[in-house]
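Note that one protein chain is taken out, while the other chains of the complex remain in position.
Now for chain A:
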Amino acid sequence: MRIAYFAWVRERMGVAEEMVALPEGIATVGDLVGWLAARDARGAGAFAEPHRIRAALGGAMVGPEALIGDADEVALFPPVTGG
């Protein structure tokens, strides 16, 4: 599965996207954010405050409770600021 990062999440992760194999027990977007925060220093820097993270799955914005399932891409990013 691909994880795509945007805005300051991308800057703190140091990459725009990465391919990962999800470990056992990572079922929801919230689980994924928690796993990334614990994985390394960059993840800790980007995901220390999960309430500031938004996600998109299969083209739609979703909450942390959303099941990742067999999605090709999860996008993780801060609250949007367009317009």
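Remarks
Throughout what follows, a contact is a pair of C-beta atoms (placed from the backbone, for glycine too) under 8 Å apart; a residue touches a chain by one contact, two chains touch by 3 or more; residues count from 1.
As a convention for this text, contacts and distances are computed from a predicted model.
The subunit not displayed here is recorded in UniProt as "Molybdopterin synthase catalytic subunit", chosen from "Amino acid/amide ABC transporter membrane protein 2 (HAAT family)", "ATP-binding cassette domain-containing protein", "Molybdopterin synthase catalytic subunit" or "DNA polymerase III subunit epsilon". Considering the full assembly, A:61 is the residue among A:15, A:48 or A:61 that touches the omitted chain.
On the side of chain A, the interface with the absent chain consists of residues 4, 6-8, 10, 56, 59, 61, 75, 77-83, using the contact rule stated above.
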